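All protein chains of the complex are present and in place, except for one that has been dropped.
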Amino acid sequence: MERTTIDLWVGVFVAMGIAALLFLALKVGNIGGFEAGSVYTTHANFDNIGGLKAKAPVKSAGVLVGRVTEIRFDNDSYQAEAILSLSSQ
Amino acid sequence: MGVSTRFFFLLLLHSGTCFRRPQLILREIFSSGVLSLIIILVSGLFVGMVLGMQGYETLQTYGSEEALGVLVSLSLVRELGPVVAALLFASRAGSAITAEIGLMKATEQLAAMEMMAVDPLARVVAPRFWGGVISMPLLAAMFSAMGIFGGYLVGVVLIGVDEGSFWSQMQAAVDIREDILNGVIKSTVFGIAVTVIALFEGYDAPPTAEGVSRATTRTVVTSSLAILMLDFVLTAFMFRGV
Partner (left out) sequence: MNDYSVNIESLSFAYDKRAVLKNIHLKARRGQVIAIMGSSGCGKTTLLKIISGALRPTEGAVHVEGVDVGRLDQAGIYALRRRLGMLFQFGALFTDMTVYDNVAFPMREHTDLPEDMIRDLVLLKLQAVGLRGAQHLTPAELSGGMARRVALARSIALDPKLMLYDEPFAGLDPIALGVIGDLIRRLTDTLGLTSLVVTHDVQESLKIVDYVYFISEGVIVAQGTPDEIRASTLPYVHQFVHGEADGPMAFHYPAPAYDLDLGVQHA
């Protein structure tokens, strides 16, 4: 196999692989969403969080506005406290 | 196991030559990566189409067809992409590596190289390792991307799931670090496992026709098992308690 043919194909291959990774990161994943922009942190207390977990989406009117960053037990109120990180817009 | 770990470190130790001559690695990316392209792209497409079909059947009983994008993408990015691509890689590229090195040994090509004061570990083994390790995550990413496209074709184009919610729910659910980056890490680990097994089996094969053919079979069997076991271990570490 000619050296230049190999170089060309390897170039195409690597470009395709990087394109696939970019597709996954940009189109499939949520890079460039609120995580990359400015966020502010707030918290909400619940008597019972049910199945809520960290990284669960926070929605307002069905629109994704942020994520649950952390869940902990509030020793003062004896409630579950969810720390939310919400998009600034 | 101990011997192949030693082999792995020897191989890293002998990687200097091929870093100084990247052309050696490019050749191996060609034979491991480029030559595996077709099988990876076609398999990815079909796996994604099946996921789209099966996922739709299940989801619609709960009235949540719009979650199809989530189901397809998470299955692919977290599990099927890295695992199936690595299994295909083991049988397509891994077996070729073992057979080639085994035959080079059987026909005294490796001994001849040593007689010319060229170290086969540095000249033959290390470039194949790096070629495989670089190719594997790229192939897995292409597999996943192709699969998501296949799921889109079946779900949105064929069945008629709403395109907007297909993508937006997917984007809301798939996390770049938790899912995509972990998928890349998985496929890199699989790439290391498969190439080390393939190279070791070839290098260790008895120099006969029978020895090489057995070693080739062993490469496919051992690396498939290694992929599945490593997948369990990595998944346990990565997604536990998320």
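Letters A and B mark the chains as written, and numbering starts fresh at 1 in each.
To be clear about the criterion, a contact is a pair of C-beta atoms (placed from the backbone, for glycine too) under 8 Å apart; a residue touches a chain by one contact, two chains touch by 3 or more.
Small disclaimer: the values here were computed from a predicted structure and weren't measured.
Judged over the whole assembly, touch between the missing chain and the shown ones holds for B. Touching the missing chain, out of B:111, B:157 or B:228, is residue B:111.
By the touch criterion stated above, the residues of chain B touching the omitted chain are 100, 103-104, 107-109, 111-112, 114-119, 123.
Assume only the chains that are shown with their structure count from here on.
Remark: chain A and chain B have CA centroids separated by 25 Å (rounded to whole angstrom).
Residues of chain B touching chain A in their complex: 23, 26-27, 29-30, 33-34, 37, 73, 77, 135, 137-139, 141-142, 144-146, 148, 167, 170-176, 178-180, 183-184, 242. Across the complex, chain A meets chain B through its residues 1, 3, 6-7, 9-10, 12-14, 16-21, 23-25, 27-31, 33, 53-55, 57, 64.
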